[in-house]
Each structure stands twice: as C-alpha cells, then as structure tokens.
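One chain of protein is taken out of this complex; the other chains stay put.
Order of writing sets the chain letters: A, B and C. Residues in each chain are counted from 1.
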Amino acid sequence: MAGQQFHDGQVDARIVRREEVARDHVELILESPALARAVPGQFAHILTPGMLRRPVSFSRIEPDSGRVGLLFQVVGEGTAWLANCQEGERLDILGPLGHGFAPPDPSRPWCLVGGGVGIPPLYSAAAQWRESAPDVIIGARTREWVLMQKDFEQLGLGVRVTTDDGSWGQAGTVIGPLQEWLEGHADGQVFSCGPTPMLAAVASACRGRAAAQVALEQRMGCGIGACLACVVPARGQTQMEYRRVCTEGPVFLAEELIW
Amino acid sequence: MAGQQFHDGQVDARIVRREEVARDHVELILESPALARAVPGQFAHILTPGMLRRPVSFSRIEPDSGRVGLLFQVVGEGTAWLANCQEGERLDILGPLGHGFAPPDPSRPWCLVGGGVGIPPLYSAAAQWRESAPDVIIGARTREWVLMQKDFEQLGLGVRVTTDDGSWGQAGTVIGPLQEWLEGHADGQVFSCGPTPMLAAVASACRGRAAAQVALEQRMGCGIGACLACVVPARGQTQMEYRRVCTEGPVFLAEELIW
Amino acid sequence: MVMDLHVSLPRGLTLANPVIAASGTFGFGPEYSRYVDIGSLGAVSVKGVSPEPWLGNPPPRVWETPMGLLNSIGLQNPGMEVFVRDDLPFLREKGATVIVNIIGHTVDEYARVASRMQGEAGVAALEVNISCPNIKEGGMSFGHDPEQAYQVTRAVRQATDLPVMVKLSPNVTSPALIAQAVEQAGADMISAINTVVGLAIDVEHRRPALGGTTGGLSGPAIKPIALRVVYDVAQSVSIPIIGMGGIASAADVLEFLLAGASAVMVGTVTFQHPGRMQQIIAELPQVLSRGGFRGVSGAVGQALPAASRPQTRGGDL
Partner (left out) sequence: MVMDLHVSLPRGLTLANPVIAASGTFGFGPEYSRYVDIGSLGAVSVKGVSPEPWLGNPPPRVWETPMGLLNSIGLQNPGMEVFVRDDLPFLREKGATVIVNIIGHTVDEYARVASRMQGEAGVAALEVNISCPNIKEGGMSFGHDPEQAYQVTRAVRQATDLPVMVKLSPNVTSPALIAQAVEQAGADMISAINTVVGLAIDVEHRRPALGGTTGGLSGPAIKPIALRVVYDVAQSVSIPIIGMGGIASAADVLEFLLAGASAVMVGTVTFQHPGRMQQIIAELPQVLSRGGFRGVSGAVGQALPAASRPQTRGGDL
C-alpha cells in the first residue's frame, strides 16, 4: 500500500553504514534517536517482505549520536533481504521493544557469556555499563564467527574466546570458562545470550551460584505482546505458565524459566 | 530457485531499449533472434513476479537485427513490474507463441483496424507486409493513447485516427471509418486487434462484406495449450466449442467465433 | 469526499466503519493502542475468553508460509474474570467498541462467559468462536457439526441480550449448513472465516514445525477461501455476515462487501503494519467511490446472484 504511515513506536530508520563483519554476518548502523533510547537486550522488529517482521537485538546503542547497530547472521529469506539493504535505504522498525537487561550491581562481579549472534547484544550491555567492567566469555562454532572481540577489547575488557573446532581461543564451549569464572567469583552476576541449549547450560551452571539474566529467542508474531506467539515456559506461582519473549523478555532471570 | 534453466522455446532476452511512449505506456525493445522469428500477431509470455506469466504481443519484429518490441499499457502489478525493467536487464520469455495473422492476399484491398494496445501488433503486420500497403484505422480513448501513428506513417501508409473524446482525429470509434472503408472496398481483408467489444463490432461490420482476422485477449495460464484456461467460444461442426487463444489464437477468423 | 462508512447491525449494534480488529491478532486492547487509535476502529474483537485461564499450546506457535501464517496459540487466555478486571476498563476508556470472543470446552462454559459479559459496561457484542482449529476437544467439534453448533449458539443466546455473532470454520464440507443451524439457534450475525487447518514441516528437525503439530492458516493466502465461504453463506442465511481472511487493503474490503459481508475483520496484516487498519479506513471512501458506491451498505452483496442481493436480505441498505 502506498504512503505507509508511521506511529509512535514505529520508526523509519535510515541505514548509515553497512558492513559485512564475517561470512554471512552483516552489521547495519541505523540513524534513529528513537531507537537509540533502547536498553541493552531490547530488540528491533523489522519489516521485511515476509509475512512477519524479523526481531534483531541491538548490537550498539549510541544515544549521543542517535545511532544503533543491528548485527545478524543470514539464515533465511528475511535476513538475506536485510543483508542486501544498502546504505541510504530505510527500514520500517517497531522498537525498541521488549524488556532488556537490568543494570548490573557495580559492587558485585559481573560476567558476560555470549554465543554466536548472541554476542552483539552483550556488547551493547558492556558498552552501556562499562564502568562495571565485566569479564567477557564469548564462543562460536569457528574462528570467523567470533563476533565483536575487538569491540570488547576496545572497551578495555578482558575477553576469553572459545570455538567448537578450536580454530580460535580455547577449544570447546563457553561453559568451561564460565565454570572457572563462577568458581573464582562469589555472588556474581551473569548476562548471557546465545542459542537456547547454551543458555540452558549457562542457567544450570549458575544455579545457586550466580544471578543469571538470559536473553532468549522465540518465533514471534506481533512482537508487542498481542498475539501470544512467542512464549516460553516459566515457573508460575502454582504451576507452569507461558511468558512472552517479546514483552516479559527477551531478557529473563534464568531461574524464572523452565529449561 | 537459483540457476533457472532455459529450454527451446524459452528465451532469456536482453532489454536494449526502454521508452515511455505515452502516459502509462512503455515499449521495450528486446534482443532475441529467436523471438525475432515471430509472425505478426504472435505473443511473448513473460515471467513477472506474479503466479502467471503475462502475454504481450510483438509491436515490432525485426529478424535482420534480431530484435522485437513489446508495447504495453500499465494496468496492474505485472505490467507495472515490466514497466520498471531497465535497459540491460533480462526477461524470461516463452515465445513466440500462438497463431499469428495469415498473410494478406496482395491482390485484394487490406485494412488494419486497431484500438488502444491492440494497435502495436497491427504495426508489426503492416511492417511485415508493407508491400500490400494496408489502409490503417486506429482509435483510442484520448489523444495521447493513439499509439504508433508516426510509425505507420513512416511506412508510407495513410492513417485515419479516431478518439472517443475527439481530442485527436475524428471523434468516435474506429467503426465509423471502417464502415466507410468497407463501402469503398469490395472483397476486402480486415486485420483487427483491440478490446473485445470493439472486435465484436468489427466482426459484425465485416460479416458478409470482408474477411476479418481478429487478435483476441483472454486470461491465460500456461500460454502453450496445456491448461485450457484461455478459451473463447467458437462455432464447432455441430455445436459451440471452446478454442484456446494461446494456441488456436490469438488470431482467429472473425466468423469462426461466437461473439 | 462525504462517504457513509457506518454499519448498522442487529440489536442496535452500530459501527462507525466496517473495519474490525480480528480476535487473537489484537490482544486485549492495550498492546496495539500505542500504534492505533483503537476507538477509531469499527470495533475490536478481543482474544478468545474462557471461564477459567487456558494455558495454550507449546511453542513454536507461529510459522510463515507463502503469503500465509500458521499459528497454534491454542487459545491461551487469563480467563474471563481477569479480562473484566484488567482489560475491559481500558477498552472502555479508549472508547473502543468491544466484541468479546468467547470460548469454552463445553456448552455450559460458553454460556458462562456469555452471562458473565451480560451487563458489563463496554461490551458491545459477543463473538462465539466455535471454530478454532487449535483445540482438539470442544471448540473444534462444535463448529464441525450443525447440531452442536446449534446447541452452543442456543445456550449463548439464552444467556444474553447482547448481539451475538457466531464464527464459522472453513474446515467443513459445508459452512452454509453450519450457518443455517446457528441462524436457527438465534445468532444475530455470522463471522467468517476462522483459520484453515494447515501444517508445516521443520525439515531440519524432521518434525511438524508447530508445537501444536497442526495450526490455523491465516493471511492473504486464504483470501479466496474466505470469499467463497462468505459468498456461499450470504446465499444461505438472511443475517449479516462479518467477513475476514487475508484482508490487507481497502480493495480487499470491497471484495468482501461485494461478496456479501456487511463489515470485515482484519487480522494477520496487523503484525506487519500496526497502522494498516486505520489506513484502510482512510482509503475506503475513495475505493468505494471509484467502485460507484455512496456508502458501505450500498456495496454489500452486489456480486451475489440477483436473487440474493441485499434487498432480499434486509437491514443493510
């Protein structure tokens, strides 16, 4: 339909930079003061030619310059379309949406644990709360998909890297280094994002030892709480209940979920 | 699907020129020796993003240069997409398809009667059989949609023009001038293309007075005779039968059809 | 352009325009109110409400298909008391015309929700969902059998004076038969269609893609199916029809009106374009006038066979 109207919470954001950061991984930098008010862990719900919008977390949030980043892997038609967007083009976005990370308590040790495309939103958290200087553990399948390592290092943070195939950093998953970190840090705070099996392992490692906030993915419809598509099972007061990733999440306390 | 394969009868034709010939009317010149073997009245079945290809007649057929023309009005999504194609781009075309005009008998008077986007295929006939020097009657709703008048004149042909609103040539339809022509020419041959109500009037005017070949339009599926979508009612040996515009047509003898 | 968009329906139900938010795609009201003035819509049909809370189906609950969307939400809802307490006041305050979509496992449960809504300020009508394909017991079968559809409708009818519409399933051999049954049972209106049962395969995991195995197909893909049901039902009953299924533009709305719908609901497209319903309302006058109509009601049923055109169907013109 011609002449799309925009409303509060719906943003017409211009792409000011496009970068292929790794094979099949693109980061778009958008100019949008409205989006740049986001809390780390929140997401953008992006119109693509498909029937549903595509949720992507913010990799960077820069309120001063009014810019945000979206760093995504090309996995299907929607992300392929997005990856083809050029500088100067505009995206129709709902956002910032969802419930982001609660700020870390600066008086307690803090660690970020990210896997694959779960790394970028953790970078936005690290940048936002850089004074709390988290330890950073990031992992990926293989070397070239270890995302944003340099960006973390430029914040002056120590980064431990794992790859499944041992092609970079330590061979194995992020869970090994996390276990070590938990042993060395009492009363710690863990922020984590990555594939659901990884988050389940993080939740299990942290249980009773550290407070873990995890950012989840789920297939979404509306993205704003209306359709009840995006639920995950959580511990209700008396029994299991479903919570919405788009509204109560994407960031949950690990212990409120049923893994 | 990647890597479309092309077969005999399926052409990957490059657009070498694109011209907006009138408001909402575009002519594309394609380079394709295979298409340039067409008979006037045949058509191209063009892949567009829709579920079905779009049939368009050839406005020009130039076997020597290996080029053909497609002149169409933008009426919906398919033609809008086509009108947006640029020089250098390629079209996936089945063709030339269908049954074109039978050559005129040079010993008898010959007249072309075209309306709107029915004019271009008549130009290809005029150019092909220019020695037979047809009289030309063309009509349109309004001045700017009188197509290809100059092209006919450059062939040295006399052109009578009608417009519904009288903004160019004579006010009214092509049927008036056709009646006059029929009165002045015994044993004539009429080639006609245009909206179906116009063709019905042409058929009726010619009945018993001149041999009329008419080029019809009908909604098509396959375009090659397989699906039986594109039929029009015709006089069978004993009763009404349906004939396929894509295969037995688009050019029919006016008297074989039921109007 | 002065164009009469309002729609008069039975029992005094009047809509400012024919564009209603479809149940289940618009939550309970607050969610989209940031993007749309919900009071400016023809009406809002809220997510299905049952007497007690329903948990719904396991995720994933949505899956894209060509021009369509499969969902298996499974009618998750917090129950009618929470709805009345938490959501209805907001809707009332925003001036929304509220249609409460009601569901139950038994005839009695439907009747319980209906009588609970009776007399609640702000409830304009009830929509009886006997057709959700995501519930294997109850809901499914009610809409698949004329006798059961009759029973549910009758029970709701007896429980309330509110205008009652019954929402039909396209997943039956003859929706028209169900329509006749619910008309006889006292339904004031029919809404159609609910989603079409479908399935997708998650090739990677070699299993059905949705947590609920099958799901309901919505979106533009089903528009021709919806139009067929509306067109058939319009020739089988004399009560008004609220048409839906794949509507994405004002031109689509006109198709449904011509096929016999008195108003329409818009669902899936809202996920792409939260403001699309308002845009449709804004563009409808132009689309109607291009079609030669002076208002919504004049277009209703004009593509039906002459014998079934609205003169004989009453009420709309």
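The rule we apply is simple: contacts are C-beta pairs under 8 Å (C-beta built on N, C-alpha and C of every residue); 3 or more make two chains touch, one makes a residue touch a chain.
On a predicted model such as this, the values are computed, not experimentally measured, just so you know.
Would you list the chains present here that the left-out chain is in contact with?
Across all of the complex, the chain we cannot see touches B, C.
Based on the whole complex, identify which of B:R53, B:R67 or B:H99 touches the chain you can't see.
B:R53
From the listed residues C:D87, C:E127, C:D188 or C:E255, report the one that touches the chain absent from this view.
Final answer for the missing-chain contact: C:E255.
Which one, C:L55, C:V107 or C:V197, makes contact with the chain that was left out?
C:V197
Out of C:G246, C:P285 or C:P310, which residue would touch the omitted chain in the full complex?
Result: among the candidates, C:G246 touches the missing chain.
Check each of C:A221, C:I280 or C:V296 against the chain that is not shown and name the one that touches it.
Counting the whole complex, the residue in contact with the absent chain is C:A221.
Residue by residue, what part of chain C touches the chain that was omitted?
These residues touch the chain not displayed: 65-68, 70, 144, 171-173, 196-204, 206-208, 214-215, 217, 219-225, 227-228, 231, 246, 251, 254-255, 258-259, 291, 302-303.
Of the residues in chain B, which ones touch the absent chain?
Residues 1, 3-10, 47, 50-53, 94, 218-233, 240-242 of chain B touch the chain that is not shown.
Convention: only the chains that are shown with their structure count from here on.
Between the chains shown, work out who touches whom and classify the graph as line, ring, star, complete or other.
other
Report the chain whose mean Cα position is at the greatest distance from that of chain C.
B
Where the centres are mean C-alpha positions, what is the separation of chain A from chain C, in Å?
36
CA centre of chain B versus CA centre of chain C: separation in Å?
Between these chains, centre-to-centre, one finds 47 Å.
Mind checking the centre-to-centre distance between chain A and chain B? Centres are C-alpha means, answer in whole Å.
Centres of chain A and chain B (C-alpha means) sit 58 Å apart.
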